[in-house]
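The structure that follows is given in the form of structure tokens.
Of the protein chains in this complex, one is absent; all others appear in place.
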Amino acid sequence: MNQLQLTSHLRYEVSERTSFAFSIVAARTPHQTVSHEGIEIAGDVPWTLEPYDAGSHQLLRLTAEPGELDISYTASVAVDASSAEPDELDEATFDDVPANVLPYLNPSRYCESDRLGGFAFRLFGETPAGFERVRAISDWVHANIVYEAGSTDGSSSATDVLLQRAGVCRDFAHVAITLCRAIGVPARYVSGYGVGVDPQDFHGFFEAYIGGDWYLFDPTGMTKANALARIGYGRDAADAPFATLVGHADLVDKSITVAHVDVPEAEPAAASTA
Amino acid sequence: MNQLQLTSHLRYEVSERTSFAFSIVAARTPHQTVSHEGIEIAGDVPWTLEPYDAGSHQLLRLTAEPGELDISYTASVAVDASSAEPDELDEATFDDVPANVLPYLNPSRYCESDRLGGFAFRLFGETPAGFERVRAISDWVHANIVYEAGSTDGSSSATDVLLQRAGVCRDFAHVAITLCRAIGVPARYVSGYGVGVDPQDFHGFFEAYIGGDWYLFDPTGMTKANALARIGYGRDAADAPFATLVGHADLVDKSITVAHVDVPEAEPAAASTA
Amino acid sequence: MNQLQLTSHLRYEVSERTSFAFSIVAARTPHQTVSHEGIEIAGDVPWTLEPYDAGSHQLLRLTAEPGELDISYTASVAVDASSAEPDELDEATFDDVPANVLPYLNPSRYCESDRLGGFAFRLFGETPAGFERVRAISDWVHANIVYEAGSTDGSSSATDVLLQRAGVCRDFAHVAITLCRAIGVPARYVSGYGVGVDPQDFHGFFEAYIGGDWYLFDPTGMTKANALARIGYGRDAADAPFATLVGHADLVDKSITVAHVDVPEAEPAAASTA
Partner (left out) sequence: MNQLQLTSHLRYEVSERTSFAFSIVAARTPHQTVSHEGIEIAGDVPWTLEPYDAGSHQLLRLTAEPGELDISYTASVAVDASSAEPDELDEATFDDVPANVLPYLNPSRYCESDRLGGFAFRLFGETPAGFERVRAISDWVHANIVYEAGSTDGSSSATDVLLQRAGVCRDFAHVAITLCRAIGVPARYVSGYGVGVDPQDFHGFFEAYIGGDWYLFDPTGMTKANALARIGYGRDAADAPFATLVGHADLVDKSITVAHVDVPEAEPAAASTA
């Protein structure tokens, strides 16, 4: 078990009445326990916490009037990943993929897996199926995409990133997810807090459905399963942005800290916190 | 209440062991009751029916060996749409959209709403919000897209269709869904059986989230809410294809019939069967 | 005949040795006579003027060392457009299009006319062929695209602009060119100096090949044929940017003036300066 200490602080200048949905709250899962959690919002702004999918994704929602909006979130998160032997994690055959996992085989806005079948099979068609193949995909993304702040924007999809060979964490995840789906492995996007993310920010990584569960991978290589606290997940980054807003507000400050409380455990070979 | 009688018949030549997931079974919802249902599969092919989302989408799954696969589905479906007065169906403000509806505001593979904000606001920004605005979108799609079999394929998205101004039912739905999301109205794809679809085939239409519920629209204009039996739904057609398969099989016959059992009721002004 | 007085002034901060090709020099054509022309480049920077296509496009080329690069161009340009009666300007049949005009029927990077056949024929297929049909296309672009500085960038093509319904002068021209080519009318991009461009900048418009010659259109509606001095032309804006550079330099000042020297003549119904 690993104990992480998180804080995030967001400050907006709100120029007209604006509704927000924040994905900044640590998820509750059988493998992730949240304690000493605090949400502080300056002024008298009412807010709600709306659990989604049994708490594995919690939305902080509020409507702010013009002026400053200042939000602080702190939590202690105990992450107790299930671990498994990579050799025992097989890819599911199509008929073994449960109905609620099937959508993660479909293409999505930022992961056009229907367009990358040839590419994916050319690169990974000969790799033995299973955990190691997904790791090969994650490693390939790490080796072939350059991390470059500002190289992409909110409209950049996996095919865009593959063509320009540069992106940020969400783009790394999108390319890996797309390649997984293209070869028939369900994959989804996860947002979270990661120790080692540089510069420290919210982080995006991915999970693949293998061995009957969702296993974590971070193709940026910046962080490890035992140093990641999950927030939410979805088909791609569109489903788990740290903030969605309708109205008009400028983000003027964002600062995140994530740290191990004690010495982290050894990294498991394959880890799941879903 | 409207009583529909459905049949679908699919025949494949399976050339290697192939896994199938069919979305051809009528959904169970508070507004749709299924009776006299029969699934017949020639030969000794084991199959399962996997309910998804509390039965509102039922997947027929099986694995077929090489040879012929012959599937017949029949059902009587009583559709008892809730109806409402269009004037009373307001668009939800962002903070009133429930967390599990929020994903239907996001762009998806075939509905790139993030790219069509300008287009949508130019066309519908001045239209008063509510049911009538969604109807205006559906009507605009009907008036501006030509129904043309074979004009699109499985990779065609709403932007492709908008540029070529031609498509089939799924494309009409995708364009309408995209425009809805672009102006802030949650929208989703629905597949089903529709009386009046010509040539008779599985049908695709859409639902918009207004007045706190999901209301039906068919931008092809071919069918009506009281003549539609729903099968499944999702973010776009990728989530509800009549068949998904992994392996190799050729569809050699597909025939669908849909009919009213008795005189249909008058079409409600706004109808929901979700 | 119309007499225009032009100036342009460009200032760069050059941070490494940089090669430039400028399209800022007024073209020499049978309909455009240049006098009192001056090119001033501060410091001891050697430059050449490379005529292209018999002077109808003149490239100012130079290589600058690190430091400031300051370029001033002035010219008096007499524009004596040929004019014609719109009714007499027929579209050429394909076999009457000369070989050197045929490339302007082909799709280009920013004018994907191969993708817009359906769109173009739906809008303009019934319009009688000839000058008036091209004018209808130019007018449609004017009415349906919003002029919005910063709404596009160097990668935006006609299809992008059609989807977002906003752009700047080059985008207006690209959409019109694309629709022309899609219905079989050769069309090309022209850059120039235009009286009335607001804010005053280099301008982009287009020419269509009708009645055996190239006729001018400005879908932004900002300027007129008798108030336009041409610089260069090509398949789309990629061929006639005011500056292309290899190296590294920042444009820190750009100012353009264009004015009639005397009272402009009445605008001809159809004008050509090619």
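Labels A, B and C are assigned to the chains in the order they are written; within every chain, residues are numbered from 1.
Heads up, the rule we're going with is that a contact is a pair of C-beta atoms (placed from the backbone, for glycine too) under 8 Å apart; a residue touches a chain by one contact, two chains touch by 3 or more.
Just so it is clear, the structure is predicted and the values come from calculations on it, not from any experiment.
Over the full complex, note down every shown chain the hidden chain is touching.
A, C
Decide which residue listed in A:A129, A:A166 or A:A269 touches the omitted chain of the complex.
A:A166
Which of A:L4, A:A21 or A:L116 sits in contact with the chain that's absent?
A:L116
If the missing chain were put back, which residues of subunit C would it touch?
19, 21, 50-52, 57, 59, 61-63, 93-95, 98-100, 102-103, 106-109, 111-112, 114-115, 154-155, 184, 234-235, 238-239, 244, 246
Which residues does subunit A use to touch the chain missing from this display?
Against the missing chain, subunit A presents residues 115-119, 122, 146, 151, 159, 162-166.
Operating definition for what follows: only the chains that are shown with their structure count from here on.
Any chains in contact with both subunit B and subunit C?
Looking at subunit C and subunit B together, no chain touches each of them.
Need the CA-centroid distance for the pair subunit A / subunit C, whole Å please.
46
Spell out, as numbers or ranges, the residues of subunit A touching 2 or more other chains.
As it turns out, subunit A has no residue touching two or more other chains.
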